[in-house]
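To start, the structure itself, in structure tokens.
Our next item is subunit A:
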Amino acid sequence: MSEVLRTEQLRKLFGGLVAVNDVEFAVEEGEIVGLIGPNGAGKTTFFNLVSGAMRVSSGRIFFQGREITHAPAYQRAELGIGRTFQIMKPFPRLTVMENLLVGAYLRHPNRHAAVRWAAEVIEMMGLAEFASASARSLTTAGRKRLEVARALTLSPTLLLLDEVVAGLNPVEAEGTVELIRRIRDRGATIIMVEHVMRVIMGLSDRIVVLANGSNIAEGTPQQVATNPDVITAYLGTHEGRDARPQATWSPGTPAGENHSARDDTGPTLALRRVQAAYGDVQVLWDVSLEVRPGELVALIGANGAGKTTTLRTVARLLRVRDGEVQFGTNRLDQMSSHDVVNLGVAMVPEGRQLFNQMTVEENLLTGSSLARTRTLRRTNLDRVYTLFPLLRERRRQEASTLSGGEQQMLAIGRGLMSAPRLLMLDEPSLGLAPTIVEEVFRVVQDIRREGITVLLVEQNVQQALRIADRAYVIESGRIVLEGPGPELLQSAEVRRAYLGI
Partner candidate 1 sequence: MKQMIMALALVFLVLGTAGGTSGAAPASGEPIRIGAISSLTGSFATFGSMERAGYALAVDDINTAGGLNGRPLVIDLQDDTSSANTALTVAEQFINSGVPLILGAYSSSVTKPLAVYMARQRVPLLNSNSADDSITKPGSDYVFRVGQNTDAYVKPFFALFKQLGTIKTIAILVSNNALGHSVENSLLTQAKDGGYPVVFDQAYDEGLTDFRPVLNRIKDTGADVLAMSSYEADAVALMRQIKEVNLNAKIFAGAGATGFAIPSFLKGGGDTVEYVITSAAWSPDVHYPKAHELFARLKAFMGGAEPSYHAIRAYAGATVAADALRRAATLSPEGIRAALQTTSLTTPFGTVEFKDFSGFHNQNPLPSILMQVQHRAYVTVWPLDVAVGKVIYPTPVWTARK
Partner candidate 2 sequence: MVEFIQIVVNGIFTGGVYAIIGIGLSLIFGVMRIVNFAHGVFLVVGMFTTLFFFERLHVDPFLVIPLVVLVGGLLGVIVERSLLEPIARAPEHASILMTVGIGLVLSNVLLFTFGDAPQIINTRYSTSTWHLGPITFSTALTISFFLTVVVISGLALLLGRTDLGRAIRAAAQNADAAELQGINTRRVRSLVFGMGFALAALAGALLLPQLFAHPSIGPTYTLKAFIVTVLGGMGNVAGAIGGGLLLGITESLGAAYVSSSYRDVFGLAAFLLVLLLRPAGLFGRSRT
């Protein structure tokens, strides 16, 4: 066996953020290596560096012993590195057959041979019946197959698969797993990123775990699944709260005049059999859940399961395809986003989504754009500054100059400025250092204590379940489990969903 790929001290910086941190990595011929890690760990960035879609900041990459660190992407494809894209990139207006022909021509300049090879790949991928359909008319599953098929037309020596199973239904997933085995049997070496743990645990010969851009563990699936570092990375910290004194949003302070902690008769958020899609790609199949006034409800599930989509659907950033979203007596699914905010439903989006070229204070003021909250602006601003004293210090600074933790605080603060009755938080601990994560969770509890209903999406499952009254587990766009937070914490189901064990 010989080495197919090796990276040395591979590093990628985005501005100040280290996305891939000195990763040393090697793959032997014929291996299937699973690359796992929580959101934002740097897996896709790693793929982009290996395939040449991004330039490395430092370090070297070798393919079959040859250095390719600075080779352009198309040369790497010629050398035999095939890849799929997590955000699928078919050639939408070409037919499925033509999509494959583009790659087939690379190996077979003769048209006849190219068509024959493309037809063979189509056959192998079970796409024959769609050969003359345009790529944009395919379903998610079809597109994912097309991604793999297109990479296969290069007869790759090394195949990089980026989440080709996530988002498929069990039958489709099974088919894809079968297919990946077959591809390996034909001689390709495979590195795959996958969030469906069952799949990756079952398929991989070896697993490499990335967290915050660094390689934190490596070994057989069994070794990795029982590695405490890995469990921490996936399910969050086990440690209890430290006793560091904190400025908090002191409980008992009246939370403004239009709502208060005592308001237990407030509206309930209810989703009933909601379906939603991005374009043709359906993400939510059947989501029903309820958040009652004063509750803190967590929504957990693997990456790509539909957590963020659920929140976006409630916030009306995404059209509801079918089903109902109700808040009190109002049907949210008929409204526009800003009206939803006006009803008192605020969302703190994943990745903060700050207005980077505006100052901290401007970001906060923007949060109180509504006429309803403008009069309370001063009070609310004071409250946010009391909750996050650092923000007061930095209020003249541009948002882009804040650290990750500060940015998250600002995002939450901005959400609070609209005086919400229900606050939806999407992955507030994402990409933050453990001590900051602690602080975020403390803040979430304080907010809830304030009487604001909270719907929390978190990948730090341990922490989320510990503070949640109730939680829902979502898998492949469907709610599969519901129960009190602490109870779910002990659930084997939850572990299975995250670690595939």
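One rule holds for everything that comes next: a residue touches a chain if its C-beta (ideal position, glycine included) is under 8 Å from a C-beta of that chain, and two chains touch if they have at least 3 such contacts; residues count from 1.
Candidate selection criterion: all candidates are chains of the complex that A comes from, given by their letters.
Keep in mind that what you see is a predicted model, and the values were worked out from it rather than measured.
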In-complex contact of subunit A, chosen from 1 or 2: 2
Complex interface listing, subunit A residues touching candidate 2: 315, 317, 336-338, 341-342, 346-347, 349, 353-358, 362, 365-367, 369-370, 373-374, 414-415, 417-418
